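So the structure is just underneath, and the comments pick up after that.
With one protein chain withheld, the remaining protein chains of the complex are depicted in position.
Every chain is named by a letter (A and B) in the order it is written, and numbering of its residues begins at 1.
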Amino acid sequence: MSEQKQEKSEVKPGEFSTASLSLTTKERRFGERAIELGIYTVSSLSIIFIFLIFAFVLREASPIIGYTLSGEQTEKSAELTPEELTRAKEIVGEDYPILTHNSEITVSALIHDKWEPNSTYPRYGIWPIVLGTLKSTFVALFFAIPLSIFAALYTAFFAPLRLREFIKPVIELLAGFPSVVIGFFCLITIATFAQDLFGYEFRLNSVVGGFGLSLAVIPIIYTLSEDALRSVPGSLNEAALALGATKWQAAYQVMLPAATPGIFAAILLGLGRAFGETMIALMAMGNAPIPSWDVFDPARTFASTIGAEMGEVVFGSSHYQVLFFLGVVLFVFSFSINFLTEFYIKNKLIKKFRGNE
Amino acid sequence: MKRSRQILGFFAHGLPLVATLLVVGIIVAIIANFLIGGLPALSWEFLTESPRNVNTEGGIFPAIYGTVLLVIIMTIAAVPIGTITAIYLAEYAKKTSKLAQFVRFAVNTLAGVPSIVFGLFGLGFFIQTIGGGIDNWNHQAKMAELQQLVAAAPSPIANNSFAPVREIKAYLTQEDELKWRKEIQRLNQYEGGESAYANSQLVVTYLSSHTDPNWGKGNILWAALTLSLLTLPVVIVAVEEALKAVPQEVRSASLALGATRLETVWKIVLPNSLTGILTGSILAVGRGAGEVAPILFTGAAFSLAKLPGLQDQFMHLGFHLYILSTQAVNIDQARPLQFATTIVLLGLTLALNAVAIVIRSRIRRKNKSN
Partner (left out) sequence: MLSEKETVKIDISDLSLFYGKKQALNNISMRIPEKRVTAFIGPSGCGKSTLLRSINRMNDLIDGVSISGKVVLDNVNIYDNGINIVNLRKRIGMVFQKSNPFPKSIYDNVAYGPRINGVKNKAELDEIVENSLQGGALWDEVKDRLDSSALSLSGGQQQRLCIARAIAVNPEILLMDEPCSALDPISTDKIEDLIIQLKEKYSIIIVTHNMQQAGRVSDYTAFFYIGELIEYDKTRKIFTDPNVKQTEDYITGRFG
C-alpha cells in the first residue's frame, strides 16, 4: 500500500494517472449494461420477425389447417338450402366440393383442377397453380442455370482481369432491376419477340414469364457460383496445370467439380427466388389458371395468384384463407430451401468435397 | 483424338464467353429498350405533374413522391435495427454463440422469404392486428365516453327512455360537434331515420357495432414497415461487412487502453464504418424502391387526389407501372408513359445500386488488404 502512495505523490499536479484505480471495485456501468442488453434484444428481432411472419401468415390460413386436422367434411359445412344445393351441384358438378364464400375449407377441397374463386359456388383447385409454378420455375432454371454458371466460369477463370472487373458489377446490377421492370420488359418486348419467333397462340405464357424469372435468378446463381469457383484453392488449379492439363481442362475437370456444393447452393437459392417471385409472374405469364402441361399456355404461380387476388378479397372469407394458405406453402418452401443450403450444403457437402479445412 | 480435343477446347472456351455475352447483352437490351421508348416522353412536366385523363396524360409526380416517402420511412425503421444487429454479429457474438447462429440463420431466411409473403404478413400483422387493434382500442374508449356522456344527459336520454334519434343527435352536436362528427353522420343511417324512437342504450349499441377502419387499412406507414422487414437483411449484411473492414488491431488497442467493448464500438469501430452503413442504407433503399409485391395490398393506390400523409394510401412508381401496363383503360395510349415511368424507376434503383456497388468494392478491397 505504501508503494502505491509513493506512486501517487510522484504524479505532478494536473497530470492524469490511472495508477490509483482500484482493481477490486465492482464495475458500475449500468447504462452500458442496459445498452448491451438493448443490442442483444434488437439483434434477436430478426428471429422474432421470422416467427411472426410464419405465425401471422399461418394464423390467417389456420381455419383450413384446423378443419383439415379435425377431419370435418367440407361440403356439410356449406350452409345451403336443398334447392340451392341442387342448383349448386348443377353448376359445380359432381366431381367438385360445393363451397360458398363462407365455407370451412379443408386441404382436400383444394386438390382438383378448377380455380374459380369468384363464382357463386367458388372452386379452389390448386392443381393449375401447382402446374403453372412448376412450369415457370422449370423454364426459369432452364435458362438461368447454364447462362449463369457458364458466365461465372468465364468470369472466374477465362476473363482478363480488366474485363472481370467490368462484367461482375454489370451482372450484379441486374439484381438491382426491380422485378416490375423485368415483368414489364417481358410483357412488352419479349412476349412480342417470342411470339413472332415461335408463332404460338398465346402472347403471354410460362415461357415468356419463365424467361423473365430467369433474369431475376441469373444474378443470384451467377454471383454465388462465381464466389464458389473463386474460393476453390488456387493450388488445385496449379496442380492440374502442372500435370499437363490445359487451362480449360483444369477449369472443367478440377475447379468446377470442387465448387459443386457452392454451385448447388446457388441453384437452390435461385430456385427459391423463381418459385416465390411475384411481379414478373403476375405481368408476363397471362395469369390464366389452366391445368396444362404445355409451357406455351398461359399460367399462374402461387405468388402471382396471391398478388392478383388478395387486393379484392373479403377479409376472413374462404378465398382469403385459401390465399393465405398459398402463402404458407411459399413460406415453408423458401424456409426449407434456406434450411437445406444452410445446414446440409454448407456444413456437410462442402466438408465432403474439400476435406476438413 | 487430338482433333476432338481441339473441338472440345473450342466449346469449353466458347460457351462461357457466349453465356457472358448473352447475359450482358440482355441487360444492355433492357436498358436500351426503355431508353429508346421512354426518353421522348420524359420531360420536366412528366416528373413534376400529376397524372391526368385516367393516367394517359400528365406526369407521375405523386408516384415519385410516394416512393420517396415510402423508402424514407422504411430506411428509418430498417437501418437502425439492421446496424445494431450487424454490430452484435460483428462485435459481440462469439463464434460459438448459439444466439448468433440463430440470428444469422434468421437473417438468411428473411432474405429468402418471397416478397409477396411479406405483403401477406403486412396485411395480417400491421394492418389487421396492430392497425385493427389501435382502431378497436380507440373505438372502445370513445364508446365508453359516449356511454358516460349519455348518462350525464338530460332526461329523457339519460333515463334510457325512448326519444327521437334526432334529439340524441342534437345533444351530441351541442356537446362537441367536431368530436362526434362521425357518430352523428352514422346516426343519419339509423333505421327509420332521425324521427325514429330509440333509447340511449340502443343508440350506443348501434354506434358501437360500427367502426371505420382508421389504422386498420393499408397506408404508407404499414407498407414502409412491411418493406423494412424485407430490406433488413440487406442492411445487416452490408453493415457487417463494413464493420469487419475495421482492423482487429485497432480494436485491441482500444481495449488495451481500458475502453469497454461499447466504447470501442462507439468511438472507434462505428466512426470508421460510416461508409458501410451508408452503403447498407443505399442498397436497402434501392431494393425497397423497386419492390412492388409487398405493397400491393398494404397501401399502394393507383390514383390519389392529394399527396399522402402517414395514414393515407400512396402512389408508387412500381405499382403505377404495374397498373399502367396491365390494367390501364387504354394501354397503347399509355405506352410512352409506361416507358418513361420505367426509366424513372430503373434510373432511381440503378443509380442507388451503382453507388452502393462502387462503395462496396472499395470496402472489399480494404477488407482484403487487412
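Rule of thumb we're sticking to: a residue touches a chain if its C-beta (ideal position, glycine included) is under 8 Å from a C-beta of that chain, and two chains touch if they have at least 3 such contacts.
Predicted, not measured: the structure shown is a model, and the values here were computed from it.
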Absent-chain contact - pick from B:Met143, B:Ala259, B:Leu278 or B:Val355: B:Ala259
For chain B, the residues touching the chain missing from this view: 94-96, 247, 249-250, 252-260, 263, 267-268, 271-272
On chain A, residues whose C-beta touches the chain left out of the figure: 1, 3-4, 7, 10-11, 14-19, 21-27
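Following the convention adopted for this analysis, only the chains that are shown with their structure count from here on.
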Chain centre separation (chain A, chain B; CA means) in Å: 19
Residue numbers on chain B that touch chain A, as the complex places them: 9, 12-13, 15-20, 22-24, 26-27, 30, 33-34, 80-81, 84-85, 87-89, 92, 99, 102-103, 105-110, 112-121, 123-125, 128-129, 229, 232-233, 236, 258, 260-262, 286-287, 289-293, 296-297, 318-319, 321-322, 325-326, 335, 338, 342, 345-346, 349-350, 352-354, 357, 361
Touching residues on chain A, where the partner in the complex is chain B: 18, 29, 32, 35-36, 38-40, 42-47, 49-50, 52-53, 56-57, 59-60, 146-151, 153-155, 157-159, 167, 169-185, 187-189, 215, 218, 222, 246, 248-249, 251-252, 269, 272-273, 275-279, 282-283, 303, 306-307, 310-311, 315, 323-324, 327, 330-331, 334-335, 337-339, 342
